[in-house]
Structures are given as structure tokens and as C-alpha cells.
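The other protein chains are all here in position, but one chain of the complex has been omitted.
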Amino acid sequence: MTVRIAVAGASGYAGGEVLRLLLSHPDVEIGALTAGGNAGSPLLAHQPHLLPLADRVLEETTARALAGHDVVFLALPHGKSAELAAQLGDDVLVVDCGADHRLVDSWAWERWYGGDHAGSWPYGLPELPRADGTRQRDLLRGTKRVAVPGCYPTVSSLALAPAVAADVVEPEVVVVAVSGTSGAGKAAKTNLLGSEVMGSLSAYGVGGAHRHTPEIVQNLSLVADRPVGVSFTPVLAPLPRGILATCSAQLRADAGDVRAVYAKAYADEPFVHLLPEGHWPTTGAVLGSNAVQLQVAVDPDLNRLVVVAAVDNLTKGTAGAAVQCMNLALGLPETTGLSTVGVAP
Amino acid sequence: MTVRIAVAGASGYAGGEVLRLLLSHPDVEIGALTAGGNAGSPLLAHQPHLLPLADRVLEETTARALAGHDVVFLALPHGKSAELAAQLGDDVLVVDCGADHRLVDSWAWERWYGGDHAGSWPYGLPELPRADGTRQRDLLRGTKRVAVPGCYPTVSSLALAPAVAADVVEPEVVVVAVSGTSGAGKAAKTNLLGSEVMGSLSAYGVGGAHRHTPEIVQNLSLVADRPVGVSFTPVLAPLPRGILATCSAQLRADAGDVRAVYAKAYADEPFVHLLPEGHWPTTGAVLGSNAVQLQVAVDPDLNRLVVVAAVDNLTKGTAGAAVQCMNLALGLPETTGLSTVGVAP
Amino acid sequence: MTVRIAVAGASGYAGGEVLRLLLSHPDVEIGALTAGGNAGSPLLAHQPHLLPLADRVLEETTARALAGHDVVFLALPHGKSAELAAQLGDDVLVVDCGADHRLVDSWAWERWYGGDHAGSWPYGLPELPRADGTRQRDLLRGTKRVAVPGCYPTVSSLALAPAVAADVVEPEVVVVAVSGTSGAGKAAKTNLLGSEVMGSLSAYGVGGAHRHTPEIVQNLSLVADRPVGVSFTPVLAPLPRGILATCSAQLRADAGDVRAVYAKAYADEPFVHLLPEGHWPTTGAVLGSNAVQLQVAVDPDLNRLVVVAAVDNLTKGTAGAAVQCMNLALGLPETTGLSTVGVAP
Partner (left out) sequence: MTVRIAVAGASGYAGGEVLRLLLSHPDVEIGALTAGGNAGSPLLAHQPHLLPLADRVLEETTARALAGHDVVFLALPHGKSAELAAQLGDDVLVVDCGADHRLVDSWAWERWYGGDHAGSWPYGLPELPRADGTRQRDLLRGTKRVAVPGCYPTVSSLALAPAVAADVVEPEVVVVAVSGTSGAGKAAKTNLLGSEVMGSLSAYGVGGAHRHTPEIVQNLSLVADRPVGVSFTPVLAPLPRGILATCSAQLRADAGDVRAVYAKAYADEPFVHLLPEGHWPTTGAVLGSNAVQLQVAVDPDLNRLVVVAAVDNLTKGTAGAAVQCMNLALGLPETTGLSTVGVAP
């Protein structure tokens, strides 16, 4: 089986990473590559690392250009996917790397993003445990629509879900996640210039103001089957890729062996790795890979659980998840075309 | 008045930063510069940025070499200051940039550092509010011994002290502080190689295991006049200098205007700046300066206070504090030779 | 004497660096701060490191706003200085950090920059030796107009001038200069995003296409009193500040002791330092300082001179030179407000 795919938003970071991964996917043929303002220019001008596609020229992003493919990846700014997706046939697998279809609650969409809510699609975090004992991947098999999670929600939810699912922590968590700059996208903004970000650290969206907050709340509340409070602060650091999330919560008095809880939760997961004791996650180790590396600790003075997790925001945090979900939706082995090997140093 | 100073540990990062600052201090004459393994080599080999001292050669660190100065700065590994300090006269001002004399409790020293406790010296964080309404600087005027705070405790304590002092938060705080690499010193270690740290983020000392934890606990408990629990996680990021601390705590129901609390607490402080609303601290803005930049937010969903603070770990986090304390101890204006102007971008 | 200064282009990198330096200049009072598109916004939004100016608001750049000052610094894009300067009085010292008045030849301006040539002003590289045995600084004393050199020409010309002046090399030189990103300015461009520049190196303006080429040619030809050919290639590297130039030329057979030539040329210069043998320049050592660090080597197999020089492109490469020239023009000591101490690590 060869699946013909198209990528809308192929000049951006998420689109480029989808293409990077698909170039080594054995069952895929790369079709239309579209863009907005960059339509008409050679892909090489935007993605000089994709040499096998060096002769491609970007088309305008339209439903017509995307027609005739088995799978369409949407890598567009938030608010841009919904209308386009509505024009794509129900028989086409649409994988939305953007935010439009992630949130279930309309009010949450309206509060954090504004504008009309497009409704939600099956959420593309296969490893997420559900309150009924199943995993999120069961909802992704055979689906024709996937909402790829945000990068911060991916790493934060996977870091906390086992403890929340096992009910060993109080339902209020604190997440401080340090991220590279590619998560902010490729639009030219002064505060994202190399001169500004190199040699500096900054926080933003503090006090629950970041749009990924409701998504983490949604995930953990689903896992817990009751409301979970999330204090989320993102920090921008001088590296292109990677998120390191430090996630903590008060352990219940009778929490027991919380490490065993994590070991069991992810024992069979191909991409989520609880590291051996004494090893701590680094984002460098997951660069370009679809792996999540985790480690847990308990602060004995406070009886507080601290989970540290590392992910590549563009791979498992975006495009790797998109390909993983495509595999599930198409009935391919979930790990096809994906790797747990990072590029280091 | 010209004060003659010596620096023990002049080939390291803390010692180099003390010298950098003192080179523009109008009341100082730089005397002996000593080192351990680097004794005998030219200072220029270790501090190529200190051109006015390019003809200096490092002496061996001994009490004899340090004798005959008005002020001696100790920039030595922990456990090395106490014995040397004991050999320096009581009439000499000794400013210890290391950890040996920071902790009041012997058991805390033994638990986190090991070995015998050298006892504590006046703690060099002038801006710290005390439960009796005074500031820590009152204890530093005229002193002959100063224990310069650790870099993480400096920024974390200043970020949380106003809320703790005003009793508007619950006495348990969560601090995740992202740091540049110079805080780890200049000893050659594989995990601190440029190849390892560039492009990567890592956590360490998780679960209360970092030695700066008891120092933050000590400071905030002193401010509160009762025990304060501290969950502290440091994260290493790819930049040479700077710490950005994200500090949070549950607000009491009747907390009131917490921003006003901070504005009042630091209104008269020359180095601690609560930024105008809408501006967020970055470490780039305080590079090389003695300033601390702060901003506060309240998460409305959780009623949780989040304070973000930026500091240069080598300047206000170490050497700037050392010079500030020297000024206080000698009766000079506190800000002499120090600046709130950073080097950016 | 207190000199009242204004800065046009105060929201950019050059303007910010001029202000950073002037904040520690003892003879200066900072007056009007103006900008183009950023007029009306607080300076703090653009220069968060300049805390003492945190209450300033940017005015629109007009001749009226700049009137009434003793010195006006122009930190504007090329092509913008000339018209504005023409509206400032002849009694005002105008220091142009931009390119408009650097090139003597109209045809060179037209070829590399395009548009009308504004004419040339005294060139602000005080240390440049002239064919008649004098230095360029002699032309700067008491002047009312200064054209501050480009950053690449500063470091390249100082690296090669002694050899060229002493006629020990063939009149064709090769310069490859690696630069941090701030030299490209603060305009938001995709290729200057942190995500693009971190972890990557790129060349640009290859084959004599960079606008600084004719300026280096002009300087070295002036020094040699005959045409000197310059092959210049700039490389962009992932750091905010600093240029490291590798400059080479064929030595004449009878060149003699070329190191002695350099030692003599810069023996009395306060900012240009030939390092002792065995020490090599790094840009980190000159960060934020007005120093140039040099080292020379001769390749014995080729009898080729290689000079390596480091400079901070924003300080000695732009704003430091501007202040140095202001000092000369006003009759102040040349080094006032400037330092040879870098901020490292």
C-alpha cells in the first residue's frame, strides 16, 4: 500500500517536520505541498534540509490543490484549519497539526483563542490513559479526522497522567515547561530574533494565560474523571527544539510506590520511556526522535511528586504525533517511519 | 579611601566576576590574586577579558599571600573557605562567595554538604525583609565576615519574600529555576561540555536534592518566622549566564492586591525592580548587571501567585552581591561600583 | 562640562548600545531618544536592559526632536542619515553610526548601496595608521561630523593595517569574518529567527558582494597609498555579539619580524591589544568592551601572514567607536566612559 499525502503549510516548521519524517516512511508518496504567502517559491528556499524535495515548488493552499490525496496534513496557524477541512472529503484522512479541533468545550475555545469553535476531533495522543482503562489510541484507529495535540500538552499530560490516573496525587498540578523557539513558529517577530533569544531566558503566558493550559486541564481531567487544576508556565530558552517539563503535585499520604505506577503505565509504550533510576531526561537525547523520556522523584520533605519529561516539540510534540496517528488511522503499525533514536550531541 | 583587596580563586568564574566589577570600583586597589591548581600561570590564560590585569600572575592560595589586604574575597569550592578564613585576621573583611558559612543549622550543612559545619556568617542578601520589619542589610553594616548567598537562593528568596512576609500565601512554594551553565563552575566535566549543553535542556538535583534547597528554606522561614516548605527544581539551559526563576504559591483567600505588596516591598531598593505591568523579566536584560527583574501574576482559576524573576547568577547572584556587601561592610554607598544596566542583546 | 546628547534610532541595537555606554559616561546627560515605527512606545519595551531609562518614552525621529543637544548620535538604516543630518546645525556634533558618510567615492556608494551619495565625513577609526605616519584620530579632533566605521571594516582594517602600512605583504588580502547576529540589526526577518540561526552557520554576501567590502578596500588602500585587493566573506554564527576575523596575505620574502611590526604599531593604543604569544583572541573576551584583541602567525610552508582579531561588533564595532570619536571631537580624554574589560564567560 502506498498512501498519497499532501501537506498544507509546507513552508513552516510543523509542515517541514512532517515532510522530514514522511521522507523515510516506507508507505508514503509525497504529493501536493502548499503554502500561503510563500506559494510560488521553491520549497528549498524554506526547507533547505529536505534535499530529496529540492525541485518542488509550493502551490497555493486551496481545497482544490489538496484534493486527490489519501491523507492531508494541515500545518496552519490556529483558526485556519477548520474552514479548509470542511472542504475536504469525508473519505480523506485529515490530520490537523493546529489547535482548531483540540478543545472539546466551546467556552474554552472562545476564552483562550476567541472566535467560533470548530468542534473537536479525536485527540491524537495515543498513549493517554483513559478513566475506563483503555488508551486514547483506541479512538484513533480508523478515524478520518485527527487533532494533533499541542507540544506542551503532550509532554505535560504524559508526565502527569499515570499519577493522576492512579489517584496518587492531589488534583492540582504545577507545570513549568522550558521550550526551544521553534514552538513559536516561523513568523518573523522581533522577540524571536536570534539576537534576542540567544543568551537569554524569558517566561510568557504566565498565570494561566497560555493557550495550552485548557488543553492540559482537559487531558488530565479526562484521565482523572474529575476536574484537575493546572498551573502552567512556559519558559523560552535558547535552543531551536525541545521541551523539558518539570511537573509536580502533592502526593497523597498513601501513595505507595509511585515509580512502579509509572513503570507499569508505560511498560508497553514504544515511545514513552521511564528512564532507569539515576538517569535524567535531556531534550538533546530526543532531538528529532518521537520518544518521550521521563524520570520521577519524590521530595521527602514535602511528600511531593516531581516528574521531569523531555520531548522534541516538533517531532513527538507535533509532526511525529501526526505520523503516529496517521499510522493508527490507516491501520499501519503505529511506529512505522518513526524512531526513538535522537540526534546527539 | 582606597581599599586594598585580594581574591582567592581568581581563575574561576566567581573570582573573575569579582575582579571585573572591582576594576570599575572607584575605591578599590587590586592586590593579590591567588589560585589552586592554576597558581603560577598568567591570569590572562584564565580571564582573557580582564585586559587591565593582563600582566598579573596567579599566586598560590595561602593565608600568607592573602595577608596585608583590607578585604579578601574567597571564591573557592565549598568546604575550602572555612579553614582559610580562620587564618585571616579579625580586622580583615572576609567575603565568602562559597557555601561554607551560609547555613545556620549544622544538621542542614551535614545533610546537604557533608563534613563539619563551619558555622554561619552574616548572610549577604541585603534586600531580604526580616520578620521584625528590618532588612538583612542592617546586619551587614560594619561586619567583618559575609556569607554571599547562592545564586538560586538569591533570586528565589527575593521573588517570594514579599508574599511570604505579608502572609498572603500558604507556606509551601514551588520554584523551578532555569540557569545558565556558569553556575556550575569552571571545572572540566563532560556533562558541561559545550557539545552537551548547547541544544539541550536538563534537570538535576530534582526532588529537593539540590544543595540550594535548605538555603531557600532558611531564608523564607526567617522571613515568615515559621517553617516554609520549598519544592525546588533547577534546570540547566544553553546559555552561559542568567537564572530565570518561576516561583508559585497558593494565595490565601483574602490576599488582596498582591502586586501592591511587591511594589511596596521593593520601592526603595536600588537593585530589585518590579517591572511595569505587561513587561516580563528576561535574563538577557540583566546580563552583567546587579539588577533583579521581577513580575507577578495571579492565575485566576487556581488563585495561585506566580512570580517570575531574572538575575545574572555571576553578578547579583554571586560577585555583585559580594561587592554590594563589601560596600555595606565598609560604610561605602551600597551601589558603588555596581550597575543596573545590562549588556544586551 | 556636561554634554547633552540625543540618540536617533534608540530602539535598535546600535542606539541601545550607545545609550548603554553613555549611561556610564561621566560627562554626558541623556536627552531626546527618538525612533521611527517605535515612536510613542516606552524605551523599556525595546531596551529592557537600560533600567535607569525605564521611564523614557520614544519620540518620533525629527530634526525638531533632535534640536537643542550638543551631540546627536544617528543609529539609522543606511540611506536615512544624510537628509536628517543636513537639518542639524553645523555647531552640533553629529556622529553617524550608519553607512551614509563612510565611502569617499561616489561610484562605490552607488555600486554597493545604490541611490545618491551623501558625501563623506571624517572616518571614525582613530587607530588607523595613515601613509604620512599620522593616525586617523588627528582628523577627528574638534570635528563636528563623524562617520562611524562598519563593524567588519573596523576589525579587518585594524588586523591588516600594520602589515600593509609596513609594506611587508602583497597588496591582496583574504578576510573571512565570522559574526554574531546583532550586526544584522533588529528588523524581524525569518532568516534571523533564533530557530534559524541557533545550531547553524551560514555565509552571505560571498564573492565581494557585501557592502563592507569597499570600505575595507578604502581603508587599506589609504594605509598603503595604493590599491589593495580585498577578498571578503562574512559568516553568520549563533551568538548575539562578536566578530572574529581571520585575515591573511602573502608575506614578502624580506618581511622580517612581522610580530614586531604589530607590536610597534599598537604599542600606544589603549584599545588595540596584540596578545602575548600563545594566546589567541576570542570574542567572548571582548564582549561589551571597546577592546580589539589581535594575534599574528606566519604559516612557514606558504610564508603567509595570518592575523586573527576579535571585536564586539556593537561596542568597538559601532557604539564604542562612536563614543570614542565623540570624546576626540569634544576634546575629552579618548577613553572616557569606555572600557577594555569584557563580560565573560
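Each chain gets a letter, A, B and C, in the order it is written, and its residues are counted from 1.
Following the convention adopted for this analysis, contacts are C-beta pairs under 8 Å (C-beta built on N, C-alpha and C of every residue); 3 or more make two chains touch, one makes a residue touch a chain.
Please read all numbers here as calculations on a predicted model, not as lab measurements.
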Listed residues C:V57, C:A86, C:A131 or C:L201, member touching the removed chain: C:L201
Candidate in contact with the missing chain, chosen from B:P162, B:G199, B:G320 or B:G337: B:G199
Hidden partner chain, touching residue among A:L76, A:L125 or A:A285: A:A285
On chain C, residues whose C-beta touches the chain left out of the figure: 172, 174, 176, 178, 195-196, 198-204, 206-209, 229-231, 233, 235, 237-244, 246, 248, 280-285, 287, 295, 297-302, 304, 306, 308, 310, 344-345
Absent chain, residues of chain A that touch it: 13, 16, 20, 23-24, 42, 44-45, 47-52, 54, 182, 198-199, 240-241, 273, 275-276, 279, 282, 284-289, 291, 293, 339-345
Touching residues (missing chain, whole complex) on chain B: 13, 180-182, 184, 186-190, 192-199, 238-240
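FYI, only the chains that are shown with their structure count from here on.
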Shared interface positions of chain A, touching two or more other chains: 195-196, 198-199, 238-240
